[in-house]
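Pasting in a structure now, in structure tokens, and then I'll have a few things to ask.
All protein chains but one are shown in place.
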Amino acid sequence: MTLGTFILVSLVKILLALFVLLTAVAYTVWLERKVVGHIQNRWGPTRVGPFGLLQPMADGVKFLFKEDLTPPHVYRPLYIAAPMIAVVFALTSIAVIPFGNWIAIGSIYTPLQIADVNIGLLIILGITSLGVYGVALSGWSSNSKYSLLGGLRASAQMVSYEIALGLSLVGVVILSGSLSLREIVDAQAGHFWGFIPNWNIFRGGQFVAFFIYLMAAYAETNRIPFDLPEAETELVAGYHTEYSAMKFAMFFMAEYANMITVACLASIMFLGGWRGPVFGPEILQDVLPIFWFLLRVFVFLFVYIWVRGTLPRFRYDQLMAFGWKCLLPLAIANLVITALVVALRA
Amino acid sequence: MLHLILFSVFGLICAAAAVNLLVQSHPINSALSLVVVMGSLAVEYLLLGAEFVAAVQVIVYAGAIMVLFVFVIMLLNAGKDERTKGSRVSLFIGIPGVTIGSVLMAWVLITHSGTRSVEAGALPGDPRQIAQLLFHQFLLPFEVTSILVLIAIMGAVVLAARPEALQPTEEKN
Partner (left out) sequence: MVPLSYYLVLSGFLFACGVTGFLIKRNIITIFMSIELMLNGVNLSFVAFAAQWHALSGQVFVFFVMVVAAAEAAVGLAIIIAVYRTRETLNVDQVNLLKL
């Protein structure tokens, strides 16, 4: 592949991935309102379009045309930069996520992934850890006590749960012996005992790690039951109390994009990525892996929303105690046992 | 050529952010320019091929240490720096001295250091090879640093906790 086609193919992939991601963000919001509505015995959005399907667009238009208020007491440069930081880092992490196998379009043979790097997992962890700045700076620069409390809580919570999140993934890395997301998925190919797929959650015994990851991911994305940074009942809206219109929408987008990234990572690390039964004509064989991958992501997002509709919020000291005294030792124990098993098997 | 362009762009960003750290009077601006320094340094590491080091630089430095700094600045609500009056000696001797010294050093490094030119990705720091080194050749230092980190964690807890929080309490609910 020449440099020219490489750049062209990469650009197309970037645009496509961004378009899909942003649409997914918009419709995750719709899904959330709909599902939480049904859980609470309501209808959710129904007025705009059939089943309220055009609601995200109406919301987008509303966000665009609302007045963009800047309170007089804020520290302007950071106040403006904070939502951008949040949304940029949330969208960047999609760059290394593989959506499916290699495909051939004409003479071009390319992976369904923007960049296939051999440290993909580390890059995702790095970018998500940078996302803290958006939240922390918005809390600080708003110069209001609710925002500051929300920002402080968010940065403490995200830094704490990042450790459990990272440690829960190390077991998978030991099992597959690679940091490249594509190789991790490839290591999960095949079946054992005839029918059970070789996913890390079954074969590798990463069952505990999977649940640690799930809970740490909820805390990392500031979702219920760990949504202390934006706890409506005590902090108004937490770190984005002082934001309005498009700047608020950016935080919103960042949160949902982070959810989608976390769901993608979970399906890649634990559930075999795009692995699934592939059959039929060639075109179907190309499309089916993507479908299986998106199905897993959808299931994760649904569980996210389901949990939101079911569980109450933790208290802040409970949250910290849970992270440090429960999740972290469990993750370390899981890591040690996995390492032992791998070492004894070798 | 591309290597030189990328090096200069990110080197300039890095240097500008480092100067900005000195110029800014509010600690949070200094902290953020330090984050920029670290991010652009990660790119420089990538250019030298040290991909693992670059990733760890972002995760540990930019993602953990600097978040800690920002957190403490927020927690203590640190305000603007009070500037102490600069002395005249520093103005008339210090600044020219530093300029001359650094130009001299740069000149010596560029012309007389006897270093080679490197291509982009000169020494690929593959995670596997790094792990080989880290867990075989450098195993003892690795374990020692892990103990150091453990001691540091406990020290930080003891130092930062309020004195009354460390007293054993009679009743615990």
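For reference, chains read A and B in written order, and residue numbers begin at 1 within each chain.
Note that a residue touches a chain if its C-beta (ideal position, glycine included) is under 8 Å from a C-beta of that chain, and two chains touch if they have at least 3 such contacts.
A quick note: this is a predicted structure, and the numbers were derived from the prediction, not measured.
Across the whole complex, the hidden chain's contacts among the shown chains comprise B.
Taking the whole complex into account, chain B touches the unshown chain at residues 3-4, 7, 11, 14-15, 18-19, 21-22, 27, 30-31, 34, 37-38, 41, 44-45, 47-50, 52-53, 56-57, 60-61, 64-65, 68-69, 72-73, 75-76, 78, 81-84, 86, 98, 102, 105-106, 109-110, 113, 115-119, 122-123, 125, 129-130, 133-134, 137-138, 141-142, 145, 148-149, 151-153, 155-160, 162.
Following the convention adopted for this analysis, only the chains that are shown with their structure count from here on.
Of all residues in chain A, only 78, 117-119, 122-123, 125-127, 129-130, 132-133, 136-137, 139-140, 148, 151-152, 155-156, 159, 162, 179 touch chain B in the complex they form.
Chain B meets chain A in the complex at residues 28, 32, 35, 51-52, 55-56, 58-59, 62-64, 67-68, 70-71, 73-75, 126-127.
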